[in-house]
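Every protein chain but one is kept in place in this view of the complex.
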C-alpha cells in the first residue's frame, strides 16, 4: 500500500542502458510514468528520422524522458547535500524533468514546420488540460500543474530550478547527448557527467560549476558540438526529413483540392484545417503516420505515392552542397528543366539548411539570448566559461550553417526519357557543389 | 560505379553500437539491405513486448539482422585465414545470415500462435517468391535464392555452413545475446565473442572450438541461460504478450461473429481466414498493429476495447506463480466466480508457460535433438562440451519451466460490485502462489 | 581546517578506473590512507607474478584496498538507508575494509610458503603495534584498533559486519574480481555489483540477498569460478611463482651454508632466521626483492644466478600436466636422470598444485567450513543459495585441483651435452602429460 503522494513503500528501479538504473521513490513520479499521455511517448522516436542513418537510434522519447528525470534526481540529491536547496521544490523539479517533452508528436520537426504547431504549447496543454497527467499532478496541490508548466516554459520564479532543466548545460541536454551517443554508437557524445554533477553548485538564479571541473564542462560543450555535426545534422537524416515534410505538404495540398483519398486521413483533418484538439493531438504517433504512409503508397496521386514509397523503403534523395548566394543564378534554370521533364520542383528540388550555435554568452538585446555558463572561481566569484576556456572561446557565438540541395538522383539517372535535360540538370547540380 | 555483383568500389560501413562498425564490401549485400522487404524489418522490434519491461529494448530486427551478418562476415574471414573454407560459399553464407529473420512479422510469437503462421515459411517465400530480395539474389545465379533458403532451413548440403547460422552457438544467437544485453542494459549477456571467433575451427560438418577457448564458450552458455530467465521470459513482458494474444483472439472471434467494426480490419482479414498472400504478409508491421489497436480502443465490444486500452497504455495483468498440477483443483471455481462477476475467464484468466533448455547434447531418437557443441582437443579429437565443463554439464538437458497465471488485479481490487466474489478470487489466486 | 576525527571540510575523491570515483568524507580514512604503512602497498602488486601472463595486471594492493573501502562505503550507505545498521560501527567497518590487506608483503604467496609467515598476523601487528596506522586509529578511541583488527580476524562480535568483509560474497572479493578483470582485460570478472548491493539486506549475523537478485549473485559466483581458472591459476603465472619460490629457497640455503654473497642480503637475514621484526617486515616490498634478484644475477652460485636471471628476464619453466598418482612411477627415474646431467631436481623439477572450491555451503564439523550465502525469500525466510540455483548447486562443494610439473625446457632441448639422458627426460615428461 502506498502512502498518498508520498514515498513508495519500496523504491522502484528501471534498468537503463545509459544510467544503469533509474530510481523512483515518489508515488507522484511513478504514477506520472503510468499515465497514458506519458506511455504514448513510447511510440515517438527521440531522433525522428535519424534511424535511417544510424540504425541503432531507435530509442523513443519515453526512454529519454526517464533519463532526464534520473539526471535531475541526481542533481537535486547533490544540491540537497550541499544544503542550498528548497526541499519543497523537489517534486516540481522532478516532475518538470520527466514531463518536459511530453508535448512532442511524431517527427516533430517536420510537423511543426508544415502544420505550424508547437510542441511546447502542447506540453503545456497536456499538463494543464483534462488529462491523466493533470489529474495526477493535482493530487499534490491545485497549483502544482501550473508550477510544472511554468518551469518547463522557463517562466517560473525560481530561476535556479529553471536552469537545471533548460540552460546551456541542463539535465535534458546531458541526457540526450549521452543517450544519442549510446544508441547511435558514436563515441563523440561521451563526457564525464558524474564529475559535472559533483562540481555543480546552486547560485541564486542558476546552477554554476566549480572551476576545478572546468575541463569536464569543456568536454561536454565539445561533445555537443560534435554530436550536432556528426549526428543531428547528418545529411542523410535530413534527406528522409525532407521527404517526410514533402509528404505532409502534398497530403495537405490534396485535401485542399478535395482529392479523393482511398482511405480518408481522419487523423490529419484537424491538422490540415488548423483546429487540432488535445484529443486529436494525443492520438498522433509514429504508428499512425506510418500506417497512412503505407496506405498512401497505393494512392493515385503519383507524387504522394512516390514520396511515401521513398520514405517507407528508404529510397532517399541525394544531395549536393549548395551555396545559396551562388545558387540563385541557376535556380530558375533548374526549375525550368524540371518542369520540362515533368518533375515538380516544389517536391523534388529542395534546399535544407541546418545551423548550430554551440555555445553563446549573453549578448544584451539580441533575441534568443542565452544564459551563459558560469564557473565558480576559488575566490568565490563567478566567471563566464568562455573567458576561462580557450576551447569554448573558439566556438562561442559562432553560428555555423550547412546548406544542402536534395534531389531524386535515381530519376535523373534514368535517362530513357529526356536524356538531354537530365544530363543538364545533373551537370548543374554537380557544378553547384564546387 | 559498382562492378555488377562484385565488390563495391569503396567499402561501406554502418555505425553499430554493439559491433562498432558493420562492414559491407559486396554489392550483393548492399543491395539486399536496400530492398523493401529488408527495410520493412525496421518496423518490427527485435524483442516484441519486452520494451514494456526494459524500456531500452526498442531495437528492431533490422538492427539485429545487420549484426548477424557482421558476425558471419568475421567468422568467414577467420575461417578463410585458416584455409578450410570454400570461397564460393562466402556470399551464400553472408546472404543467409542477413536474411535469416526476414520472414518475421510483428510480435511474431503471438501471431504465430493465434494465426498458425510460421515465420520460417515466410522467410522462404520472401527469398524464393516475387520480391526485390529474390531479384537481387538471382543476379548471382538462378540457383542462388534456393541455396540461401536451404541454408536458413538447415537443409543445405554443407552442414558446416548451416551450423554457422543455426546451431547452439551461431552468429544469430551471438548477436542477439550481445545486442539484447546492450539495449536492455543488463550485464548478463556479455561474453568474449572475439575469443570465440578466434578459437573457432571448421570441422567437416560443423564449427568446433579449440579446447583452449572452452571458458569463453562456457561463458556464452551461461549468458544465454541468464538472458532467458532475466529478460526473455520476464513475467511483465509476458503479461503484455498475453494481452496482445487475447486481442488478436478477440478480433478473430468478433469477425467470425460478423461483428460490425467501426474500421474494417482489412489488414487482418486474410489472416483470420487463413489465406494470407505474400503481399498481405509484407504489409504487416508494428505500425499497422498499433494503428488498429488504437482505433479499437473506441470499439463497442467491451473486451476488445479494454484489452486494447491495456496494451496501449500499459495497464497490464498481474500474475501469480502457478503450479498447473495443483491449479486444476481451483480452476473451475475461479472460472465460475469470474462468470458471476461478469468477467470472461477466456480473456481474463490466462496461464502462460515458458521453458528453456539452455544446452543439450545429442539424444538419439528424440525429436528436437540438438547438435552438441564440440571442443577440439589438443590431440585433434573432438569432445562434447558438457563432458569437459562442469558448469555446462550442470545445466545440460535440464528443461526448466515457469508457469504464471495472469489476471486483471485492478478490476478485482475495485470491489464496488461483487465484493465477496472478488475477495474470494483474490484469496484463491494468492493461495495459488504458495 | 578539519574537525578532529570528524568529517573533512570537503569530501575528497580519488579517480578510480573501476568504481569511477572513490569518495572519502571521514578524516580518519583520509589519514589512514596517508600513513606510510598504507602507502607501502603501492609497492606490492595485487596479483604477484600474474603480470608475466597478463601484462595489464600491474596494479597494486594500494589500488585494490581503496576499492574495497569504496564498496564497503556503498554497502554501509545502503544498509543505513534500510535502517538496520548500527551507526557507531560505520568507521570500524570502513577502516577494516581499507586495512584488511595491509599486512601483505611482496609476492606473499611464495614468501609465506618459504618463510612460514602469515600476512594476517602482520596485518594485526600493523594495526595494533607501533605504527602510524595505530596512532591514527587510536585517535578514535583506545579500543578502536582492536576492533578493527578483530573484524579483519573474523573474531569480532558483530558477525554481520564481519560478513561484509570476509564471507563468500564480500567487499574484498567483489573488488578483486572486478579490478583484476579490468586490469587483465578478461571479461569473465564482470558482474552487476550495483544490483547485488541493492538487494543486500542485513540479517542478524550476515548480509543476505533478496531472492529477486539471485541471478546477479549467481553471476558473481560464476565470475569467481572463471577468474580462478582463467587468471589466478594460470600455469604461466605459476611458473614465475615456482621460480620465485626456488630463488628464496636457494638464498636461504646458501645463507645457511655461510655462502659469501657479493651483496649481503640484509633485508632477508631476519626472515631466514625466523626473527622478523615489524620494522624489518615493513621494509620489504617488491623493489627490494627485485633489487636483490638483479644483484644475484651476478652471484657465483649457478643455481641462484640462473633462477634470478630467469625471473628477471621471463625465461620461465615450461610445464606438463601431471597426475600425482601416476607420476610417482617415473619420479625417481626423472630425478636420477637430472642428477646425471647435473641439474638439481629440487630446483628444476617442480610440481605445483592449485585448487579451488568455488562455493560451499556449511558442512558441520569440517574445518575451513564456510558460511553459505543466503537468499531472503519473498516469505521472509532464508534459503541457502545452492538450493535455489542449479548453476551454483552444480559447483558447490566441488573442489577442483590442477597439477603441473615445471621444468627448464630450454636446458633440456640444448642437447650438446647428455643428449641421451635429455631425450629420455623429455620423453618421460611428455608421456607424463597423457
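Letters A, B and C mark the chains in the order given here, with residues in each chain numbered from 1 onward.
Criterion: a residue touches a chain if its C-beta (ideal position, glycine included) is under 8 Å from a C-beta of that chain, and two chains touch if they have at least 3 such contacts.
Predicted, not measured: the structure shown is a model, and the values here were computed from it.
Across C:135, C:273, C:287 or C:302, the residue that sits in touch with the chain not pictured is C:287.
Interface note: of C:184, C:206, C:237 or C:354, the residue touching the hidden chain in the full complex is C:184.
Contact between subunit C and the unshown chain involves residues 14-18, 20, 34-36, 39, 42-43, 51, 54-56, 58-60, 62-63, 66, 182-186, 283, 285-291, 294, 312-314.
Within the complete assembly, residues 186-188, 190-192, 215, 218-219, 222, 225-226, 229-230, 390-391, 393-395, 398, 400 of subunit A touch the chain that is not shown. Contacts to the hidden chain, counted on subunit B, fall at residues 13, 20-21, 194, 198.
Note that in this section only the chains that are shown with their structure count from here on.
Subunit C has its Cα centroid 44 Å from the Cα centroid of subunit B.
Subunit A and subunit C have centres, each the mean of its CA atoms, that are 52 Å apart.
Contact with two or more other chains is made by no residue of subunit C.
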